[in-house]
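For this depiction, one protein chain was excluded, whereas all remaining protein chains were kept in their positions.
After this line comes chain A, so read on.
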C-alpha cells in the first residue's frame, strides 16, 4: 500500500513521489514533467533537483545539506524552501512518505 497521507513534511521526513506520479524528462518538449492521473505538471529546475534527491532513503535534512553544499548557500534558508515546496506538493496529493524498510 502507499504510504500515509496527510503527511507533514519536516527535516526528518523521507518523502517520495507516489506510484501514480512519475518524474520524467520529456524529450519532445525538452522539459521535466510529473505525470499523474489526468495531470501533467512542469516542475522547475530546483523542484526537479529536490525530487531527484528524494529517493525514499534521504531525509529532507540531508537533501538540504546537499543543496547547501552544492550552491554554497545558507542551509536554514534552503531547508525552509525545500520544506515549503514539498509540503505544497504533499497537500495536493503528489507526495508520500517512504515506508520503513522491513528487510
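In the analysis below, contacts are C-beta pairs under 8 Å (C-beta built on N, C-alpha and C of every residue); 3 or more make two chains touch, one makes a residue touch a chain; residues count from 1.
Keep in mind that, in the parts below, contacts and distances are computed from a predicted model.
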Identity of the absent chain, which is to be given by its UniProt protein name, from "N-methylglutamate synthase subunit A", "Pyruvate dehydrogenase E1 component subunit alpha", "Phosphate transport system permease protein" or "PqqA peptide cyclase": "PqqA peptide cyclase"
Sole contact to the chain not displayed, among A:11, A:69 or A:91: A:91
Footprint left on chain A by the chain that the document does not show: 1-2, 5-7, 18-20, 22, 24, 26-29, 31, 33-35, 37-44, 46-47, 85, 88-94
